[in-house]
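Right after this comes chain A.
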Amino acid sequence: MSDDVVFPLLGVFLFGVGFAAFVGRRHLLWKIIAVNVMASGVSVLLLTLPRRAGEGVDPVPQAMVLTGIVVMVAATALALALAVRLAGLSPGDGRHRHTRE
Partner candidate 1 sequence: MSDILSPDVLLPAVVLVPLLGAAVAVASARAAAATAVITALLTAAIAVLLGRAVVAGGAVTHAAGAWGAPLGIEMHADGVAVLLLVVTAAIGICITVYATSYFRPIFEDEEDRGVRFFWPLWLLIWAALNAIFVATDLFNLYVCLELLTLPAVAMVALDGDREAVAAATRYLLLSIAGSLLFLLGVAIVYSGSGTLALAAIRESGMDARAAATALTLMTTGLAVKAALVPLHVWLPPAHAGAPAPGSAVLSGLVVKAAFIIVLRLWTEAFPGSLLAPGADLLGVLGAIAVLWGSLLALRQQRVKLVIAYSTVAQVGYLFLVFPLLLEAPGPAWSGTMYHLLSHALAKAALFLAAGAMLRAMGSDRLDDIAGVGQKLPMTFAAFGIAGLNLAGMPPSGGFIGKWLLLTAALSSGQWWWAVVIAIGSLLAAAYVLLVLRAAFLQPRARPLRHQPPWQLTAPALALALLSVVLGVWAEPPLLLLGATAPDLAP
Partner candidate 2 sequence: MNLIMASSWLPLLVLLSSLVPGLIIVFLEEERVQLRTALNITGAVAKIVFVALMLYGVTHGHTYAWSLPVMPGLRLNLVADPLALLFVALSAALWLVTTIYAIGYLEGSPNRSRFFAFFSLCVTATAGIALAGDLFTFIVFYEALTWATYPLVVHRGTPASVRAGRTYLAYTITGGTVLLVGIVWLYALTGTVTFVDGGFVEAAAGGAVTETRIIFGVLIAGLAVKAAIVPLHGWLPVAMVAPAPVSALLHAVAVVKAGAFGIVRILYSVYGVEYATLIGAAQVLAVAAGITIIYGSLRALAQDDLKKRLAYSTVSQVSYITLGVAIVGPVATLGGLVHLMHQGIMKITLFFCAGNLAEVHGVKKVSELAGAGRRMPFTMAAFTIAAFGMIGLPPTAGFISKLYLGIGAVQAEHTWIVGVLVVSSMLNAAYFLPIVYRAWFEDAPTGATMGEAPWKLLVPAAITAALSLGAGLFAAMPVSPLELARLIIQRRYGL
């Protein structure tokens, strides 16, 4: 097994368990963590799939992964904000119940 295979395998594994946990866990925070693990898996694959033994790492996927990390931070922040907000609301709660009354 060369490191051509080890790292991509890690990527596949991370994406797979992340995906499974995303679908399988009901808790919102775990779902959020799970998509982050999936994202890490994709990052590993983005960087290592195109790589050939003995070559340096391609700058284009590096830039893509950097972008991906930033995007995930923004998405995670929003998801957490939504989760926390949701936890604080009980059914029927809200500012505008203009659909009723």
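For anyone wondering why these and not others, all candidates are chains of the complex that A comes from, given by their letters.
By our rule, contacts are C-beta pairs under 8 Å (C-beta built on N, C-alpha and C of every residue); 3 or more make two chains touch, one makes a residue touch a chain; residues count from 1.
Bear in mind that the values here come from a model prediction, so they are computed numbers and not experimental data.
Trainee: Using the contact rule from the top, which of the candidates 1 or 2 touches chain A in this complex?
Mentor: 1
Trainee: For a test of understanding, state which residues of chain A touch candidate 1 in their complex under the given definition.
Mentor: For this pair, the touching residues of chain A are 15, 19, 22, 28, 31-32, 35, 38-39, 41-42, 45-46, 49-50, 60-61, 64, 67-68, 71-72, 74-75, 78-79, 82-83, 85-86, 89-101.
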